[in-house]
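Of the protein chains in this complex, one is absent; all others appear in place.
First chain written, first letter: the chains are A, B and C, and each begins at residue 1.
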Amino acid sequence: MERKEVISLKVSIIGVTGYSGLELLRYLKHHPFVEVVSIHSHSMNKKSLEQHYPHVKQLTALPLEAVDPSKIMAVSELVLLATPSGISKELALPFIEADFPVIDLSGDFRLKTEGTYETWYGKKAAPLEAIHKFDYGLAEYRQEPKSKWIANPGCYATAAELSLAPLLKNHLIVLDSIVVDAKSGISGAGKGLSQATHFPESHDNMSLYKMNSHQHIPEIIQQLNAWSPELEAIQFSTSLIPVTRGIFLTAYAKVVQPISDEKLVELYQEEYKQAPFIRIQEVGSYPVLKQVIGSNYCDIGLAYNPKTKMITIVTVIDNLGKGAAGQAVQNLNIFAGFDEQCGLDILPIYP
Amino acid sequence: MERKEVISLKVSIIGVTGYSGLELLRYLKHHPFVEVVSIHSHSMNKKSLEQHYPHVKQLTALPLEAVDPSKIMAVSELVLLATPSGISKELALPFIEADFPVIDLSGDFRLKTEGTYETWYGKKAAPLEAIHKFDYGLAEYRQEPKSKWIANPGCYATAAELSLAPLLKNHLIVLDSIVVDAKSGISGAGKGLSQATHFPESHDNMSLYKMNSHQHIPEIIQQLNAWSPELEAIQFSTSLIPVTRGIFLTAYAKVVQPISDEKLVELYQEEYKQAPFIRIQEVGSYPVLKQVIGSNYCDIGLAYNPKTKMITIVTVIDNLGKGAAGQAVQNLNIFAGFDEQCGLDILPIYP
Amino acid sequence: MERKEVISLKVSIIGVTGYSGLELLRYLKHHPFVEVVSIHSHSMNKKSLEQHYPHVKQLTALPLEAVDPSKIMAVSELVLLATPSGISKELALPFIEADFPVIDLSGDFRLKTEGTYETWYGKKAAPLEAIHKFDYGLAEYRQEPKSKWIANPGCYATAAELSLAPLLKNHLIVLDSIVVDAKSGISGAGKGLSQATHFPESHDNMSLYKMNSHQHIPEIIQQLNAWSPELEAIQFSTSLIPVTRGIFLTAYAKVVQPISDEKLVELYQEEYKQAPFIRIQEVGSYPVLKQVIGSNYCDIGLAYNPKTKMITIVTVIDNLGKGAAGQAVQNLNIFAGFDEQCGLDILPIYP
Partner (left out) sequence: MERKEVISLKVSIIGVTGYSGLELLRYLKHHPFVEVVSIHSHSMNKKSLEQHYPHVKQLTALPLEAVDPSKIMAVSELVLLATPSGISKELALPFIEADFPVIDLSGDFRLKTEGTYETWYGKKAAPLEAIHKFDYGLAEYRQEPKSKWIANPGCYATAAELSLAPLLKNHLIVLDSIVVDAKSGISGAGKGLSQATHFPESHDNMSLYKMNSHQHIPEIIQQLNAWSPELEAIQFSTSLIPVTRGIFLTAYAKVVQPISDEKLVELYQEEYKQAPFIRIQEVGSYPVLKQVIGSNYCDIGLAYNPKTKMITIVTVIDNLGKGAAGQAVQNLNIFAGFDEQCGLDILPIYP
């Protein structure tokens, strides 16, 4: 196996003990050109990764280390921060100062307007200067020139933005009519314990949380404004469904003029024809959640209802895949000049 | 236990081997004034009910019989049809002709406008004359005089109608802005086998089905028109979530003028103050699916979003409870003059 | 409804905010002769029960109170302790001293041999004198005279003891050959949060815990010794399966001489012919977990394997029903002289 010889990027993962961190490890294990050279946790490094997560036994020889930026920069060429919002903003700064590449999976470097982070996250933002160094990493829509600092989008935000982009770019819908009803698997809430994620309470259950106040709302609007500057608000709900992984997003919008299902599907196929991870379903066919689990795919189905003059968009992603680690690897590929699909051309796990 | 002496209604259940039929049996077992005197299946009467469903062992001594209307009318005072749409319309006719009370849980006698049933159900309707004999049994809104023939509403329809009634009756929303995103547990699909309900395909999954074509849409519009004759269409989606029971319905509508959360909750509390099974959540609180499972409750939470000028309504019911058997018992209570809560004042099963 | 007039027992529940406490409330709501007059929590009484558990809304007007034994004894005739092991032993003492009836659902008063509790529970036991006042409340096997203090059995223990009693009483099996492989739903772990009960870790998972060290082992042996004093040990494993409720127990034992399936089933039917909650399956039929959920039933299936000379016993109960609150109500009925089935003659919830 000559694969080892062509490896050209050494990376470190901070926050490897979180669900997105573990998933980064899983994807990068497949990656032909990336080597994970160190793994880190800011809070759980007293035991080995295998002691926390026996599924990795024999699959990584790396010790679980505390976070020491200079040590990381000595062995690595890029760092992935799979740490929670509020933690990343502290951890990232030494790397930024040292001009060292960072892909951050948290919300800390996404919101570009002063004050927005404070309002929606309820805590102090990273320095605005640092925030502006970061590209918003919606991989299908990144602009040139690309930064070496990438703020990987939120899971809900990724699904919502990819769902609405073609409609907004083509001015097909009434801007104040957008309703997004998004459902997430419970891994989206992370590994922190809570009553809402306690099995006897979450199993066989469904709940809407953060009514009109989810922190991905301003992130979505910021990105939608890139296509429709006059859009002011969207109705956006987030619910938990009893699955471990996945986002099932249903979006609705009034059209400015009638359209056929065929035209609609064609429009999306055209928009995403260069995007290997966006799979547009045929007319009359809608994706089910399971068809993307374990992968970086974002599958989209579309229908127009002539009676209500509304479009329905059904979009599914794996919240830990395209919604986190998968898109981070995609962004890493773009950064390193690898084929976008490197390490990601795997089959979803089904059934 | 003197309870037996006051029993005043003998009933028969046809279609007892379906999920709604079993649930009727469960509720009526609790009922102090009703006795189930015979149980019937048009297709599964070769074995006993216990052989099909061991959970009933020792709990019913009744044999599982074929359907013979004259025998039923000889022993019983009311018949409950828990049979599928398309079957009920055949089975009900002899009872109607004999002026014998019927509560039908199927969709066969709900749609009053000629041609609608054919369009949405794709099969021949019951005779229009028979259909018009039936009350539409949305229990909280039944009018006097009440018929002895009751078409029990659909599960989605019940949740949607109870969610929207106060807004429409008070002219608070823009009629063509209504979006209903409804999710159902898989028992809603009945006991018939299909790939979509095969455990390895439905578990950990979510899917939208019957896009813009669910047969409850005309039923909902028919009832909403009782409050808003000018309403023409609603955007209505139905998805399956991996739970056995329950409907979690999220509805959205633009207001004609701003309203506060407090006013909204007050309005619903006022509307439903005589309705023991409708429980309006406090401001800022939204129901979770599990809090109604096993019961006849319909719990509703409300929020107004000043940024989008939209109201969000979160409504939960047990599809086999308030969405089927529970409401049927409630309608039976109304018919017989019992307290509406008889046999239904039970705690949901939690967790 | 004259039912109110015949109510003859007023009870209080301590620990109503736990899963067994809630289930007591659910069963007693059905009970024709019991009135719950006060509900208590030693740790969660700052909010109302409805604020903790919205499913009880409108179903109980009782305030959630702190624990004050003299106040309880002033209004009530019996107290149910649905508190955890270690807590009950403190709370029960004032009631015992005042000669006031107690049904305790914890493990604190079950183990009669000095030192056993300390060894298996890892904490200090209740005073031995108090422990000896308590009947071990395996309802089907309680002896006369009956005490007013009842230690309700553990969930696993109930299932194991009812499974093995007929074999041991009839000396049919080799005593050192017993293997019990018991699986429990996750509500068995209570409402306390842990990584093992965090949805993303417990869903789609199964795990064996407390290998050879579950605290129900000495309880089971103590009771089995009532039938087979020479029995010394059983191989007993406990695993978690991803369901909320239920125990599915599979037991194995070598026979001392061959037996037919028919004889085996007959033996159990005979043993339990007076026990309304024990339902023995026909030859060749084995219970599924779901057929007892929400109820006090214990369903048992049996098979003899001539190749291995072993009997297999398949037993299912609802851990919160026959394994906790259901059996507590059954014990209450025995205590009060009510029919054993009062409040418990309900259908399991299916599907």
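Everything that follows uses one rule, which is that contacts are C-beta pairs under 8 Å (C-beta built on N, C-alpha and C of every residue); 3 or more make two chains touch, one makes a residue touch a chain.
Quick caveat, the model's predicted, so the values are computed rather than measured.
In the complete assembly, which of C:Asp68, C:Asp176 or C:Glu270 touches the absent chain?
Result: among the candidates, C:Asp176 touches the missing chain.
One chain is left out of this view; which of C:Arg110, C:His216, C:Lys290 or C:Lys322 touches it in the full complex?
Counting the whole complex, the residue in contact with the absent chain is C:Lys290.
Pick from A:Glu271, A:Asp299 or A:Glu340: which residue touches the chain that isn't shown?
Counting the whole complex, the residue in contact with the absent chain is A:Asp299.
Using the definition of touch stated at the top, determine which of C:Met73, C:Ile241 or C:Val256 touches the missing chain.
Missing-chain contact among the listed residues: C:Ile241.
By the contact definition given up top, give the residues of chain B that touch the hidden chain.
Touching the chain left out of view, chain B contributes residues 19, 185-187, 191, 193-195, 197-204, 242-244.
Against the chain that's been left off, what residues of chain A make contact? List them.
Within chain A, the residues touching the omitted chain are 1-3, 6, 19, 22, 25-26, 29-30, 32, 53-59, 187, 204, 244-245, 276, 279, 281, 285, 287-288, 290-292, 294-295, 299, 339, 342, 345-351.
Contact with the hidden chain only, please: which chain C residues?
176-177, 179, 181, 183, 200-201, 204-208, 211-212, 232-235, 237, 239, 241-246, 248, 250, 252, 284, 286, 288-290, 293, 301, 303, 305, 307-310, 312, 314, 316, 351
Here is the rule we use: only the chains that are shown with their structure count from here on.
If you average the CA atoms of chain B and of chain C, how many Å lie between those two points?
35
Could you tell me the distance, in whole angstrom, between the mean C-alpha positions of chain A and chain B?
39
Indicate the residues of chain C shared as contacts by at least two other chains.
Touching at least two other chains: 19, 187, 204, 244.
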